[in-house]
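Of the protein chains in this complex, one is absent; all others appear in place.
The block that comes next holds subunit A.
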Amino acid sequence: MADTTTPAIRAIGVHKAFGSLHVLKGVDLTVMPGTVTVILGPSGSGKSTFLRLINQLETLTGGEIDVNGEMIGYKTVERRGKQVLQTLNDKEVAAQRAKLGMVFQRFNLFPHMTALENVMEAPVHVKHMNKHEARELAAMELNRVGLGERLDYYPAQLSGGQQQRVAIARALAMKPEIMLFDEPTSALDPELVGEVLNVMRSLAKEGMTMVCVTHEIGFAREVADQVVFMDGGVVVEKGGPEIIANPTEPRFKDFLQHVL
């Protein structure tokens, strides 16, 4: 087990700009191992960007993010007696990403592969697991998300909720220590949201460290250990799930009034 004193994720003064657009303006956040953090906020508040930074799908403009105490994206090296940052190479980045699983709003399943092949892909080609073992692992993971009967279906033959559950199984098959969810239910028909939240709920009960960007306030209230409200590229308010019932910041109050 990971020790419980080192934060799973620690963000210190994170800034991100796309060209002249300043998206994140100094975000500080700590996520402890085995906890669920839910990030709420209006569109354009930078919450998805923050999640993508953790998984290095975007590069940091300023600040630092540590995963399990290790700085991501860069390493400190000595040049002419001075400590400077150097960008990590592809292999080092891949090694850091291996600790993180990510689930996307638009599923991003590989359409030319069946559900089983989607889940097997990374274990076979990244971890070089033999195909037989990988098949068993994939079947187990799919079973775990309730799709044991749909192993040989192509993504196009599955409903949105089923596709998203395959995506979760695909991420879990790499045995990540932390799962990142980027609006996992926002692209789903209302009646399919429940099945995905259910899987996430079960994962949380298992003690998985999770960071979820979502609009599901009910899920946040029920499952979150930490609730973070972001707006305009900064963390406006954070605390336990009880802050949803008793928000102090006016902007958070206003947001909750619109969504509840």
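Convention: a residue touches a chain if its C-beta (ideal position, glycine included) is under 8 Å from a C-beta of that chain, and two chains touch if they have at least 3 such contacts; residues count from 1.
We take it that contacts and distances are computed from a predicted model.
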{"item": "Complex member absent from the view - protein name from UniProt, among \"YeeE/YedE family protein\", \"Ferrous iron transport protein B\", \"ABC transporter permease subunit\" or \"2-oxoglutarate ferredoxin oxidoreductase subunit beta\"", "value": "\"ABC transporter permease subunit\""}
{"item": "Option from A:53, A:100 or A:210 whose C-beta touches the chain left out", "value": "A:100"}
{"item": "Identified contact with the non-displayed chain, of A:22, A:215 or A:253", "value": "A:215"}
{"item": "For subunit A, residues in touch with the removed chain", "value": "42-43, 55, 57, 90-91, 94-95, 97-98, 100-102, 104-114, 121-122, 125-126, 143-146, 154-157, 159-160, 163, 167, 170-171, 174, 183, 186-191, 193-195, 197-199, 201-203, 205-206, 215-219, 221-222, 258-260"}
